[in-house]
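First the structure, which I've put down as structure tokens, then a few questions once you've had a look.
Note that this complex is displayed minus one protein chain, with the remaining chains in position.
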Amino acid sequence: MLEVLRINLCSPISLAFVLGLFARIIRSELSLPRELYASLSIYLLLALGLKGGVELSHASMAELAWPAVVTLLLGVITPCTAYLVLRRIGRFSIADSAGIAAHYGSVSAVTFIAAQQFVQTLGFPAEGFMPTLLTLLESPGIHVALGIGAVQTARLASQPRADGSPPVERRPLKEVLHEVLTARSMILLVGGLACGFVMGEKGYEPVKPFFEGMFKGALTLFLLEMGLAAGARLGDLKSTGLFLLAFGMIMPILHGSLGVFLGHWAGLSIGGATVLGAMAASASYIAAPPAVRMTLPEANPTLYLTAALAITFPFNIVLGIPIYFQLARMLAGGS
Amino acid sequence: MLEVLRINLCSPISLAFVLGLFARIIRSELSLPRELYASLSIYLLLALGLKGGVELSHASMAELAWPAVVTLLLGVITPCTAYLVLRRIGRFSIADSAGIAAHYGSVSAVTFIAAQQFVQTLGFPAEGFMPTLLTLLESPGIHVALGIGAVQTARLASQPRADGSPPVERRPLKEVLHEVLTARSMILLVGGLACGFVMGEKGYEPVKPFFEGMFKGALTLFLLEMGLAAGARLGDLKSTGLFLLAFGMIMPILHGSLGVFLGHWAGLSIGGATVLGAMAASASYIAAPPAVRMTLPEANPTLYLTAALAITFPFNIVLGIPIYFQLARMLAGGS
Amino acid sequence: MLEVLRINLCSPISLAFVLGLFARIIRSELSLPRELYASLSIYLLLALGLKGGVELSHASMAELAWPAVVTLLLGVITPCTAYLVLRRIGRFSIADSAGIAAHYGSVSAVTFIAAQQFVQTLGFPAEGFMPTLLTLLESPGIHVALGIGAVQTARLASQPRADGSPPVERRPLKEVLHEVLTARSMILLVGGLACGFVMGEKGYEPVKPFFEGMFKGALTLFLLEMGLAAGARLGDLKSTGLFLLAFGMIMPILHGSLGVFLGHWAGLSIGGATVLGAMAASASYIAAPPAVRMTLPEANPTLYLTAALAITFPFNIVLGIPIYFQLARMLAGGS
Amino acid sequence: MHTVPLTLLTIIGEGLLRERLITEIERAGAKGYTITECSGSGSRHRRVGELLGENMKLECVVSPEVADKLLGILSDEYFPHFAVIAYLSPVSVIRGDKYV
Amino acid sequence: MHTVPLTLLTIIGEGLLRERLITEIERAGAKGYTITECSGSGSRHRRVGELLGENMKLECVVSPEVADKLLGILSDEYFPHFAVIAYLSPVSVIRGDKYV
Partner (left out) sequence: MHTVPLTLLTIIGEGLLRERLITEIERAGAKGYTITECSGSGSRHRRVGELLGENMKLECVVSPEVADKLLGILSDEYFPHFAVIAYLSPVSVIRGDKYV
């Protein structure tokens, strides 16, 4: 375990994240241009999709079936457990509980990628169809949690305005669904999958140096920015309290273990189960925040952003992924 | 032919374009940062120029002479045919006819690159000096068309202002010429050609992984943006009418065939004739629009942008290039 | 020497710089997006640091000791010589002299990289720990010069405001020190060094295609932008006068020779001594300008920016580096 | 030149509200608008963070009535939950009918 | 502080007009200007599209006379063909001689 941890800590990905954190802590003016951040994320998602699509063209539907089922299951369970823990134990408001739960029900693409790179480095590559599972897990959790929030507050009915004109309604879930399904990350991932599937190994060849050769380097640069963003939120940890800190580290372990178990049970390899665990454990900070902000404006953004970005994300990158890997290896009867 | 079409449709380039189109049609919020678009276009043009320059250093002037002559000829003929068709058959106003003709007289660098990649994939690489022809074809067509527009409207004389101060004159053609010749795309292409020529194979070596290895991947990303841009104009197709739709697909076939014939006659290989055809068939959407907007402000931008970007560009990428290739192969006595 | 010069002039780096200059001279609208510039500089500095760090993990502290000492020495000497020459011979004001001297006391990372690439191309690679020296030379010169300026003007005491509230004080040197030490370039370089050191050859492997394979190409693009920036300042040469023009070319030769001598004396290889010379000869245009602007607002930015960017930078790239190389070769007993 | 007095309504707030605010102002009768990206700080700091876009400034030239109506809507539905401010300033335009 | 009343002229329109509008305002007597990138929508949609840069906002502090002259020029030569709007607002500056 220690050796695995050391390897993980000395990877360019972890180091770049730590460098970003460190730069914010010493209050350096370093920042990546917003457009570089956006460009890198477009590149990473598209590359992920393409590669996944090419590999998907080798996979049989039978292999994919059970993993897909357990993934969807995770998308329903994890927002509920998160909501219950936050509301009952943490005593957060309905809106805040639902808002945070939406983040933990969804998935962080960068955590996914980091897990994939991690198991590959150790010689346990995950199944080629994992990006397909990623797309399956992205949106259900958000909707389950927002649904809980909406039902609980039962404030969906909105009064007409003073001047008689109808109000711009509280965002109907349908609209939110459209938004999440057509979101940048979805289009790039699912679109990339489809394109990769159609072009196949042969068509992929000429663009491979760009989409595969550069991948890890680009990811390193991206993690630097993630470190900067997480570092900027460190200060908020004080105001968000100890409970959220604990929640942001214990919840991932629970969700991650569940993911590894279900993945193992569904027939995934050690690498695959690890990655599924990391997905379940991760909290979205790209897709979930705007959906929550628009649908549950009463939820406090500081809470969910700090939890997802400054606690759970680094926890998974540094400690979580090696833990899920050990678990997957134990289940598979390894050391 | 069908096989050629299939290969073309399953290339990363076409698929990325279709993905972009699709994203706009389902109203996804996906968009590439403007700066990424600009950066990619700078990269592609410079890479194109450098590579062309390196290869030009192997070419003899004799080989280049006739192709250059027919290219300039195309630059004079195509804006005239386009203008006549638009004005006489399409009954467009003088300004609109000249404006659109300027676009079809010039050339689309991305169509050029796509054609080059296409013939290379099929094993019929075009001549190394093709980028030189690209630079020759870029500007004459714009000036011929704007000249026609200026002469026809004969409004070049401008009245003094009410307060007696001289008006900021209608842009003199000279100024437009300076602008087109010093435009970003010109500098990068011609400058790249010159640099590549001077540095030669040896100097090019260390930067080859960047400028050549990444080329097709970067092009794929670029085509995604082109798809998004074209998709945003699809809605305008209704207002621009059926004539323009037909014009945007038939004109390229005519100009493209002419280009292939002249190219073949001038001694170009199958690949070279195909690429020259694609150049003649293509319509500019980078260099021409600002020149037309400033010199012929009465021309309606919706017309020329929709024709160039939403009709002719995808037509060439998907159908046109394979057609020109078949034609070139037939002329050369192939299947 | 002529051959060395020819090789240097025909390198992609020099040619891209000249292309940028040329584009500005013919008043082309070409410009790189500000974000591309920023992204490239982040990439280059981080890549430089990482590579240096990986190589540093092979170096012994003993090797590093003397070169580090002479580097720090250069950081103290060069701003003083520059100040004296400017104030005594050039008759510049105290603020202007100190401001310009701060630039010549610091170092230009791009000149450093260009020198490194140059000696490598010629088969005389510099020591792996050179980036460490770069970080050592970056800030002392700025502080020495600003210190001279502060002491000389002795205006550090500031009067209270009319309304009694304390004034926002003249920036204390401590604050400037923090700023320079936590500046983007410092964090990326030093942070990259540390990360590279920790990850070692093994961890570096997967990101090497990105950080090393793309390096020279990215540098070429960057030099294009530097050419554009320098070109934009050419017009200012008239107003800054002949003295500054001479200063911007003679000072580098003096500082460069000193750097080569000290480097040779400290045991550096031909390549290493050349690079150290280029560092001493170069003038900062990234770290120094904001520090000077905020601490010595009376100094005229046109003077120091034009000298550093439009005179010394191109001088070093085109002529200086080959000169320092010849000198280093002579000292080492070569031809 | 003959100018007409109108009102410039400036709304500054979280970039996320972009589409929603455009819908609001168009429904209220604005004939056009201009949007600029910006950043800033105010008395509340509830917003969706740095990875997700900063503030935007939405400006529209409208009649005083439309401006007043919009201020009401903003005050009722946006100020309580979102990071938004708004203010009016007097402007003079030519061809005032373009804006009302 | 002693302030001087002047006029702020704001011109919003297609980014392509940048150079031309700068020439216009300088010829009319403006001593400086500030340009911001923006996007927007109005009553006409004639412009050179998304690949080519969006709107820009040009602001200049000028004397009322210069502002009036510029409104006239814009109204005669730009409004007919280009996507442009312009408006004036009252501002107070210190050291007013910098602007006239």
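Per-chain residue numbering starts at 1, and chain names A, B, C, D and E are given in the order in which the chains are listed.
Assume a residue touches a chain if its C-beta (ideal position, glycine included) is under 8 Å from a C-beta of that chain, and two chains touch if they have at least 3 such contacts.
Only a predicted model underlies this, so the values are computations on that prediction, with no experimental measurement involved.
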| So which of the visible chains would the left-out chain be touching? | C, D, E
| query | Among C:Ala150, C:Ala229, C:Ala281 or C:Ala328, which one is in touch with the chain left out? | reply | C:Ala229
| In the complete assembly, which of C:Leu30, C:Met214, C:Ile286 or C:Ala307 touches the absent chain? | C:Ile286
| Contacting the left-out chain in the complete assembly, out of E:Thr23, E:Ser43 or E:Ser92 | E:Ser92
| query | What residue numbers in subunit C mark contact with the hidden partner chain? | reply | 34, 37, 161-163, 165, 167-168, 229, 232-233, 285-286, 289-290, 293-294, 297-298, 300-302, 305, 309
| said: Counting contacts across the full complex, list the positions on subunit E that touch the omitted chain. | reply: 1, 3, 6, 8, 31-37, 61, 89-95, 98
| note | subunit D residues touching the chain left out here are 10, 12, 36-43, 55, 57, 68, 71-72, 75, 79, 85-90
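Everything below uses one rule, namely that only the chains that are shown with their structure count from here on.
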| Steps needed, at minimum, to get from subunit A to subunit B via touching chains? | 1
| Count the touching C-beta pairs: is A-C or B-E ahead? | A-C
| remark: If chain centres are mean C-alpha positions, then the most distant from subunit A is chain E
| query | How far, in degrees, do you have to turn subunit D to put its CA atoms on top of subunit E, rounded to the nearest 5? | reply | 120
| field | Centroid distance [mean C-alpha coordinates] between subunit E and subunit B, Å | value | 34
| query | What residues in subunit C touch two or more of the other chains? | reply | 33-35, 39, 209, 213-214
| Multi-chain contacts in subunit D: which residues touch at least two other chains? | none
| said: According to the definition already given, which pairs of chains are in contact? | reply: A-B, A-C, A-D, B-C, B-E, D-E
